[in-house]
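If you scroll down you'll find the structure; I have some questions about it.
One protein chain omitted, others in place.
Per-chain residue numbering starts at 1, and chain names A and B are given in the order in which the chains are listed.
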Amino acid sequence: MKYEDAIKKYDPVIGIEVHVELGTVTKMFDAAPNSFGGGPNSNITPTSLGLPGSLPVVNEKAVEYAIKIGLALGCDIAESCRFARKNYFYPDVPKDFQTSQSDEPIAANGEVEVELEDGTMVTIPVERAHMEEDAGKNTHVGGATGRIHGAVHSLVDYNRAGVPLVEIVTHPITGTGERAAEVAAAYVRTLRDIFRALGVSEARMEQGNVRADVNVSLRESPEAPLGTRTETKNVNSFRSIERAVRYEIARQATVLESGEKVVQETRHWHEDTGETTSGRVKSDADDYRYFPEPDLVPLVPSRDWIEELRATLPELPAQKRRRLAAVWGFSDLEMRDVVNAGLLETIEDTVDAGAKPSAARKWWTGEIARLAKQQERHPTDLVTPVQVAALAQLIKDGRLNDKLAKEVLAGVVAGEGEPAEVMTARGLEIVEDTGALEAAVAEAIAANPDVVEKIKGGKMQAVGALMGPIMKATRGQADAGKAREMILAKING
Amino acid sequence: MTESSEITPEQVQHLASLSRIAMGEDELKALAGDLTTILGNVARVNEVVGDDVPATSHPIPLSNVLRPDVVGQTLTSEQALAAAPAAQDDKFVVPQILGEE
Partner (left out) sequence: MSELIRRSALELAAGLKSGEFSSVEVTQAHLDRIHASEDDFGSFITITDDLALETAQAVDAKRSSGEELHPLAGVPVALKDLVVTEGVRTTAGSKMLENWVPPYESTVHTKVKAAGLPVLGKTNLDEFAMGSTTEHSAFGTTRNPWNLDRVPGGSSGGAAAALAGFQAPLSVGTDTGGSVRQPAAFTGTVGVKPTYGSISRFGIIAMASSLDQVGPMGRDVADAAALHELLAGHDPLDSTSLPDEVSGFVEAARRGDLKGKKLGVIRQLRGEGYQDGVIDSFTAALDIAAAAGAEIIEVDCPSISYALDAYYLIMPSEVSSNLARYDGMRYGLRVEPDAGPVTAETVMAATRAAGFGSEVKRRIILGTYALSAGYYDAYYGSAQKVRTLIQRDFARAFEEVDVLVSPTAPTTALEFGAETGSDPMALYLGDVATLPANLAGIPGLSLPSGVADGLPVGLQILAPARRDVALYEVAGPLEAALVSAGGRVLDTLAEGLSAK
């Protein structure tokens, strides 16, 4: 069944679990560096390797970051909470249990406002945000295509083991209908922006700093009880999240249409084919035997500490967008273009450097973006906000017009110097010689009597027809405003 | 779960698989007997405690034991791998993991 048909017939419910790796200096429970330099198995302590006798101690910064995330998501911060052991055997889990939080998360009951492409706002209910540690990394080698003939095994690097994570779990998200897939991607994008604004993580999806598991279920109608869900693991780009949700909705609808039941299971996402495939079936083998981690003591964040952290929260991305759109007078569409181009901060800096917001937007999303696309680079790689502000100032001062400014810009991009230098070096400054301009104006009027008649008859836009010859005569360096004034003065005498 | 219930070898097999210990029939049977006896005795803990009694997970109450976010002493990869049953390219070699992509 196609997605479009599936969502006409069924009501999709989604749920999203997002893991974010915190950008602390050290790991969650030990003093090993939280970084990936220095070769495999070099950023470890006895604790990150789970050696006999090793013990965990909680990283204060990780707790601070977790509380900040909780506050930014509007969560209540627990009066007291504990860590718990999640017991399961896996080679990349050094202790064969993961230290996590189970029924006592540090943050709970929040919500996130998510803005869709067309400006629609959706509120996502957040169940909880809790702290835990990452696992090591397996590399599968051997087998048919492997390097070691005949051998099938994995290589494990524990550098990532113990890296602090915060997991954010939503309540079931209902009522999104045909926009379910879009909402899922927009939610994760919003979280990404929040993590960056808080400075708690580099939050790079492509690096695996942010990972999403997507739950999808279908039901006959919004009134019906929730259907059986599947959990698609490790969907790690915004586009994939959208595709995976669409795929699962279509797949589950097909299953239901054929009279079968959706199996509650973990599914794997395949970037290349755009499909999910069946993983482990959820069973009683998933008995994690949670119990309070006896090697760690309860965490009782003081209210003073929480308020201190709340006071340091930066303006969140959505708030900032709303504020700047109002101050700058941008339309919703203009604002969205700016944000999607990743130019919000750049334009803010350009305005701070003295440019008018409209001018800053026009240059960055226009000519600069065009040049960047040509060169397959990011606009901010070509020029600086200060240079763009200087360019705008030259226009404002009447020393350049838009056409000349584009040439100056090309020179700046080519590395010829600052805008004023390029202008001078290339001789592009608007001619101050009014004699030459007057001559050009007089010549144009004399050569186009029909146009002059129209202007006299009140058709002001006909002035434009005289500008071409004037510009030609002055090699483009005429100040268009001044030329227009002269034309009108001469004709209307 | 206050009644002393009989633990079967099948149940022990499930527990053995949860705790990753290979066991033979005799061992399963013997443990089923042991568990039945032990649980038959200890299950009475359930009778003496009411909902009003809080659980004690740590004998001495401490809280907020936190560590500054500063790098401490680490192991070199040579130290980390010295006791490894098998190693290659500075990584631990482990047998094939089923269910891996």
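Going forward, a residue touches a chain if its C-beta (ideal position, glycine included) is under 8 Å from a C-beta of that chain, and two chains touch if they have at least 3 such contacts.
Note that this is a predicted model, so its numbers are computed, not measured.
Undergrad: Of A:N87, A:T174 or A:T384, which sits in contact with the chain we cannot see?
TA: The one listed residue touching the chain not shown is A:N87.
Undergrad: Residues on chain A that touch the omitted chain in the whole complex?
TA: Residues 45-46, 49-58, 85, 87, 89-91, 94-97, 154, 156, 158, 284, 287, 289-291, 294-297 of chain A touch the chain that is not shown.
Undergrad: List the residues of chain B that touch the chain left out of this view.
TA: On the side of chain B, residues 1-2, 7, 11-12, 15-23, 27, 31, 34-35, 37-39, 41-46, 48-49, 53-60, 62, 65, 67, 75, 79-80, 82-86, 92, 94-98 touch the unshown chain.
Heads up, the rule we're going with is that only the chains that are shown with their structure count from here on.
Undergrad: What whole-Å value do you get for the distance between chain A and chain B if each is reduced to the mean of its CA atoms?
TA: Centres of chain A and chain B (C-alpha means) sit 41 Å apart.
Undergrad: Quick one: which bits of chain B touch chain A in the complex? Just the residue numbers, please.
TA: So the residues of chain B touching chain A come out as 14, 17-18, 20, 57-58, 61-77, 80-81, 88-97, 99-101.
Undergrad: Considering only the defined contacts, which chain A positions touch chain B in the complex?
TA: 24-26, 30-33, 39-46, 49, 57-63, 80, 82, 89-91, 138-140, 142, 152-158, 268, 279-280, 284-285, 287, 289, 292, 294, 296-301
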